[in-house]
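All protein chains but one are shown at their positions in the complex.
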Amino acid sequence: MLKVEKLDVYYGNIRALKEVSFEVNEGEIVTLIGANGAGKTTTLHAISGLVPISAGTVEFCGTDLQTLSPHKIVQLGLGHVPEGRRIFANLTVMENLEMGAYMRKDHAQLKKDYEQIFTRFPRLKERAKQIAGTLSGGEQQMLAIARSLMSKPKLILMDEPSMGLAPLLVKEIFAIIEEIKAAGTTILLVEQNAHLALSIADRAYVLETGRVVLQGEAKELANSEEVRKAYLGG
Amino acid sequence: MTTLLQAENLSIQFGGLMAVSSFNMELKEGELVGLIGPNGAGKTTTFNMLTGIHKPTSGRIIVRSRNGGPRNIEKLQPYQITSLGVARTFQNIRLFKDLTVLDNVRIANHFNAQYKSIHALLRLPVFYQEEKRIYEYNMELLKLFKLEHKSDELAKNLPYGEQRKLEIVRALATKPHTLLLDEPAAGMNPQETKELMELIKSIKEQFNLTILLIEHDMNLVMGICERIIVLDYGRVIAQGKPAEVTRDPMVIKAYLGKEMENDA
Amino acid sequence: TGRRESDTIKIGTIMSMSGVVSHYGIQTRDAIQMAIDEINAEGGVLGKKVELLAEDDEKNPEKTMNALIKLATKDKVPAIIGALTSDCTLAITKEAQQRNVLLLTPTSTNDAVTDAGDLIFRSCFKDSFQGSIVARFSIETLGAQKAAILYDMNNDYSVGLTKAFQETFESLGGQLVAIESYAGGDKDFNAQITKIKAADPDVLFIPDYYSTISLVIKQVRNQGLDVTMLGADGWDELTGQAGDEAIGSYYSNHYSPDADDPDVQEFVRKYRERFNVTPNALAVLGYDATYILLEAMERAGTTDPQKVKVALMETDRKFVTGHIKFDEQRNPVKSVTMLRIVKGEDGKLATEYVGLVNP
Amino acid sequence: MQSERQKKTITSIILLVLGFVFLNALVAMRIIDEYTTQVLTIGAINVVVALGLNLISGFTGQLALGHAGFMAVGAYTTAALVMKLGVPIFPAIFGGGLISALFGLLIGLPTLRLRGDYLAIVTLGFGEIIRVIMINLTEITGGPAGLKGIPPFTTNFYWRPVVSFAIAYLFLVLVITLISNLLKSSPGRAIVSIREDEIAANAMGINVFYYKMFAFTLSAFIAGLGGGLYAPFFGYLSPNMFNFQKSVEFLIIVVLGGMGNLTGTVLAGFGLTYLQEFLRFLQDYRLVIYPLILIVLMLFQPSGLMGLFGNREFSLAGLAEQVNQLLFRKDPAEKAGEK
Partner (left out) sequence: MGVFQQILQQMINGLSLGSIYALLALGYTMVYGIVKLINFAHGDILMIGAFIGYFVLTKIGVTPGTLIIAFLISMPLCALLGVSMEKICYKPLRNAPRINALITAIGLSFFLENGARVLPAIGPNPRVFPTLPPVTHHLLGVGLSRVQIIIFAVAVGLMLILNYIINFTKIGKAMRAVSYDKGASYLMGINVDRVISFTFALGSALAAAAGILFASAYPQVEPYMGIMPGLKAFIAAVLGGIGSIPGAMLGGFILGVAETLAKGFLSSQMADAIAFGLLIIILVVKPAGILGKSIDEKV
């Protein structure tokens, strides 16, 4: 479904990604793990067209994404829940969801989808008219995910959805991620919380200073000595 | 042992959010204390209050100045607190990105520089002497962190790990008695983290430092901290020796929960 | 002196061809060019063609100075017509005098302009003269007791007239009940007018150029302030811009643009034909200044400023803007024409000759 | 190391003096004609003020839009000191700088806590207020008609352009030395660190507000010096010469040269001053083409002129070194070995 090959990204003179290659198949949860600054966010940004690609290719459902502008990429069915949530704090919850559905024209279906989202996230329904900036961290993360789902993505990129959340909320969010997968959406998950990420993922890639250094089945990696040492704290 | 830094009933509010409430802490000379807690617990905010970047809504902070006397610092500006001997690093690296590594460190010598603007403008001998002293001292510091060969590089061109180290060097150059480190190992791989641990221990000895440290890397925290304070939702939920704290059910629930889950 | 002989005579002009008074500068430059073309068509001066070198000053004294030095040292012109506004002219008079360049300003009315030396001439009124004439007129002819002034504090023309009017009016026993100002470029005068209205004057003196005046008097009438308005030569051409609200106002001018003055008619016709706009007062002054200068050169038989200056003092004939002679201060001795704005037979605004006030 | 430094300083001074004598000889012999001298002198004064602006905007990172106002204060103060109090010209110029610095201090105190565009708009406001005050202070400034008859540097007509040029040149060198000496010192580094990151600078022991004030006041002082030079050079002042547009001109010089680069300011200052005069042949179209050139420069060279050269600073000693090497083909490594 998503195929990334030999991806290079530069910030000025700094080479943030070095020949990163990986793929995501339909129906999977694939996770990218790695230390702070390893280039996980950069990878997702490159896929979504937020940073220019210096070399390599990104292919999504057979379309080359390289030359497309970000909003076109979203229209192809690629959702992105950005790092740090980045909800529109000055808009209401409902307006945030509307922004998620910005490019959709199927108004009839859209109505139903709002209903569906609200049944999945009852807390957001309660707060539909609240200014999003005043939501709690967990609620904001839910909103960020819900907002992205509104675009009906085939593949959804999630950047550290557990960041800044209390463990309880983390559990809740991960449950939601599994639900989304069950509903048929493919997921590329970036997480610092490698434990949890590996526990729900099918496959995983490990990034280290801009390079893929390990890859494999999530379970295998979780048990590998190397990963345990470096990312799971022994 | 004298108390170098003391916080009494510190609280701060952002809008409606009570980011830190009734925080109490006493840092004795030569201690190495860890401050841990989940994301958003208020650790960095605590640092920000201790260094004057945020003014606490209520509470007191007392610092022993270099020449001995205790001083209330809640109302002081960050540069004043630094000059009393409390230095810090930042969680989101805040180097002077477009300046060289050496200049980054030299800037931190500012209030120690023994000459006035007028000396610099007229290029009097005292200026050259001082500049030479500063240069040599700073190069020495850089050497400790194996950064001396990069002294002319722009800070933004250093790899992440070295940027973190440079932040520590820069803080050291202010000649602090107390050093506050905010996630110094973030972005370092386990090997680097190990080296960093050794480095922290050694500079602590060499410069006779007292250190307060925020870190999510439990290996590091358990490895070097003598005492740990755990924050959650702005409140201290536990404190004590590393071994005690890790057994505390509250801490496990709020922070270390992962292991529990695995066991379950 | 040792200026090189060539087959053309170069004359400089420094005008504000860009910036906020560019509409005056460009028209005046065009009028000067027109006069030179006419003279060239008649065989030129001293048997040579005249070439006009026009420099822009952006209404900026610094740029005026640069232009002067360029004209004086690079182009080596013996005489310059300009500058347009008094601040620009004042910036260069001393330099022109020292560089032995004759400077004839057609339009700078500030009293001090000609102080710098015997090579500096002007062919328009000076502010104090005109201001006091209008003040005298308002007391002696209109019988005014209480006057108000509304002026542009950024513009020394306006400030100079205000000062002169105020002094004369008060010395003749009148009372100034309000002196209000605005800054050049302002479009809204309602606040000042409201204040003036409260002071209830007999006459309101508004010394500024017509483009501003047309806005001011509209707002005066809109506020229902029924007062006789007075102006000066800047009001020339106001009849083309203002509406009925201007009727009944008086202003002083260099000449009477009476339909039956053939010189005026001829000038306006030629100018319109060539540039497709009605010339304003400054353009006419520029046109006259060109003739004054070039005729003096012809009389002097040379372009040497020291000789032309003497010949200039002998100027004594009627030009488009009236009869011109110079006094010892190199200011023109011109009588002032007082005009009244009336509704013409064709329904358009026109001016009516009220009287001549002699210096 | 010590002797190396002294050698550098001496080389620079020799080159400066040579350049000074050479240029002035050209001016005195009218090989550089008077018009060009006029433009060069104005250029030098513009550069002085722009250097002041660069100090606060380029090096300290605080955008200021009212430097024409400081220049006006300097110019009028100098004129008043000379004309009303009979102060000799050089003390008067410094007096202009000092009073302007005082204005800088007063303006900076309440406003330097503002950041970015807010500071820009407030300084713009102050520039305009100063201008309006000048218009109304008729006693000192002559009002809108301007102030004329300011005594020139010398009354000798032939030598006047030479002397004006020489003095402007000297002040230019003085200001450049002042700023570059400052920048290569602890207070200078403090100033630059504020531009880079205020919060970090503060945490590193730098009194951010103090150094902002210091840079702003010094910047006003330098702009005031520029004004002080302008008054006797020009002999005539009018408040409208120091309007917003003039402030913008200085900003354009700084940005076009490259923010935080002294060499760039010098080049752009002379370049733009000359360009405006050079375009005179375009007549009515001059002010249409000039902004177009500006826009094109901004679009295609956003980092300014010196961005082309990696933002390095020009150094006389460095130049001498290069020439030396070129002439005598001495390898620098070899030279180091010699020592």
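Each chain gets a letter, A, B, C and D, in the order it is written, and its residues are counted from 1.
Here, a residue touches a chain if its C-beta (ideal position, glycine included) is under 8 Å from a C-beta of that chain, and two chains touch if they have at least 3 such contacts.
The structure presented is a predicted model; accordingly, all values stated were derived computationally and were not measured.
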{"item": "Residue of D:L174, D:L292, D:L308 or D:V323 in touch with the missing chain, whole complex considered", "value": "D:L292"}
{"item": "Contact with the hidden chain (one of D:E34, D:E128 or D:E277)", "value": "D:E128"}
{"item": "Candidate in contact with the missing chain, chosen from D:I222, D:M259 or D:M306", "value": "D:M259"}
{"item": "Option touching the unshown chain, where A:S148, A:Q192 or A:T209 are the choices", "value": "A:S148"}
{"item": "From C:T89, C:S138, C:S214 or C:T315, residue that would touch the chain that is not displayed", "value": "C:S214"}
{"item": "Absent chain, residues of subunit D that touch it", "value": "63, 110-111, 113-115, 117-118, 120-122, 125-126, 128-129, 132-133, 135-136, 199, 244, 248, 251-252, 255-256, 259, 284-285, 287-288, 290-292, 294-295, 298-299, 302-303"}
{"item": "Touching residues (missing chain, whole complex) on subunit C", "value": "18-20, 22-23, 25-27, 153, 180-183, 185-188, 190-192, 194-195, 197-198, 211, 214-215, 218-219, 221-224, 241, 245, 277"}
{"item": "Interface residues of subunit A (partner: the chain not displayed)", "value": "48-50, 69-71, 74-75, 79-80, 82, 86-91, 95, 98-100, 102-103, 147-148, 151"}
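Quick note on the criterion: only the chains that are shown with their structure count from here on.
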{"item": "Distance between chain centroids, defined by C-alpha means - subunit A, subunit C (Å)", "value": "74"}
{"item": "Centroid spacing, where centroids are CA-atom means, of subunit A and subunit B in whole angstrom", "value": "33"}
{"item": "Whole-Å gap between the CA centroids of subunit B and subunit D", "value": "41"}
{"item": "Two or more partner chains touched - positions in subunit C", "value": "none"}
{"item": "Contacts with 2+ other chains: residues of subunit B", "value": "none"}
{"item": "Subunit D-facing residues of subunit B, complex", "value": "51-53, 77-80, 82-83, 87-88, 90, 94-99, 103, 106-111, 113, 115, 117, 120-123, 127-128, 130-131, 134, 170-171, 174"}
{"item": "Subunit C to subunit D touching residues, read off their complex", "value": "17-18, 26, 54-56, 58-63, 65-67, 69-70, 73-74, 86-87, 90-91, 93-95, 98, 110, 112, 153-156, 159-160, 183"}
{"item": "In the complex with subunit B, residue positions of subunit D that touch it", "value": "2, 5, 178, 181-182, 184-190, 192-193, 196-197, 199-209, 214"}
